[in-house]
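Below is one structure; the comments refer to it alone.
For this depiction, one protein chain was excluded, whereas all remaining protein chains were kept in their positions.
== chain A ==
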Amino acid sequence: MLMISPRMASGTQEKQYTPSLLSFFIYNPKFGPREGEEEKKILFYHPIEVEKNEKIRNVGLCEAIVQFTRTFCPTKPAKSLHTQKNRQFFHEPEENFWMVMVVRNPMIEKPSKDGKPPTVEYQEEEILDSVYGAVLQQCYSMYKLFNGTFGRSFEAGGVELLIQKLEKFFYRYLQTLHLQSCDLLDVFGGISFFPLDKMTYLKIQSFVNRVEESLSLVKYTAFLYNDQLIWSGLEQDDMRILYKYLTTSLFPRHTEPELAGRDSPLRPEVAGNLLHYGRFLTGPANLKDPEAKFRFPRIFVNTEDSYEELHLIVYKAMSAAVCFMINASVELTREFCEQLDALVGPQLTLLASDICEQYNINRRISGPEKEPQFKFIYFNHMNLAEKSTIHMRKTASVSLTSVHPDLMKILGDINSDFARVDEDEEIIVKAMTDYWVVGKKSDQRELYVILNQKNANLIEVNEEVKRLCATQFNNIFFLD
């Protein structure tokens, strides 16, 4: 059973299709319980061109499957449906509200001779339920961050308001899903933390405290540097989805004006403010213009208990970005923004260059930055910290990995195995390509290491991983 890349397998032109979104819909069976009312259940359906009856049938199938699985266990209904050609994922984020995502299985199209239609081979095993299930859940989390829960919208404005919100959000959001590059990191939904020394960390803490004291309206703050988190006052689950939004949507849209060319519209107006490099990423793009209208995006946090709606102010200076969250009931005026700008701009600019300097010093001490020796992924369930030396620059659209996708899927398999039991475990495998993969789970932390040592045996591999753990993960993993 060799793993030959399909492209090598035959001499003719083979087309490899990656997984793609076939459809995505949201429904609530309670909204159309009687016969003839089925259409009322459907709150959102993509693609919109699908004929009404087919939409009803597809929703009906999902309802039937959920009901059917309840036959065997009423409390654990369907999570996914596997068919030859596609896979459907089910998620019930709020009672009776169901989200369904249908993904087309990756396939290989092999041309046939004699003008016959090409044969298609579906590769069902290439899709991991854990990965795409997590992607679907994240769709809900992202929606909820900007729109609050389904239930509240329904209470506030009935089905019409809910449908409107869903349409507005998902129409755009679905376009940002890049299903072909989802992997283990989507399962974790973790946060990359910026490594800091104690002094600098304290400087940042005191900066946050000062600002929160001066601007009493600020309820929560989060501090990031270089797309990595340093400090957050938000609950973990809220921060993780906000972090995803910031790093995959907001930040990539705003490149640094200092780096922008002379004729770029991003270059700030020179007049006046040379005191700092601070600027708003949300809200007023240009404080100088008194006529310009602005508004801040609203986010919803703590939806399980206090259910707060907040303005999201994201303010950036060089590589440092701060999020200020203020109760949405307050009207944020231009004066307030100018006050914030004057207060935060200079301090943040200074802080940003401090951090940069300190970071460079640290790097010089620890040695030149060569290609990281080990390819690994680390995740800590307790603080959501994740680190990957396998994934290279994450852009908004794609996160590239430096290892073969099959190895990433093996990591996904090991992660699924870890999830079966709530105990410390270790799994070591040797793949067909002679790569070794070591997975360790210890006390809520998971570590995956990929070793390209074809001739090593189990004991040698073990020694290698021990070395890695000694340098990077001291005292975390129990080793034999």
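Things worth noting here:
The criterion applied here is as follows: a contact is a pair of C-beta atoms (placed from the backbone, for glycine too) under 8 Å apart; a residue touches a chain by one contact, two chains touch by 3 or more; residues count from 1.
Here, contacts and distances are computed from a predicted model.
Of "Peptidase S26 domain-containing protein", "Serine/threonine-protein phosphatase with EF-hands", "Nuclear pore complex protein Nup85" or "Vacuolar fusion protein MON1 homolog", only "Vacuolar fusion protein MON1 homolog" is the UniProt protein name of the chain excluded from the display. Only one of A:L161, A:C356, A:A385 or A:I428 touches the chain withheld from this view, namely A:I428. For the chain missing from the display, the contacting residue among A:K79, A:K203 or A:H254 is A:K79, taking the whole complex into account.
Contact between chain A and the unshown chain involves residues 1, 3, 57, 61, 64-65, 67-69, 71-73, 75-86, 123-126, 129, 406, 409-410, 413, 417, 420-421, 423-432, 434, 457-459, 462, 480.
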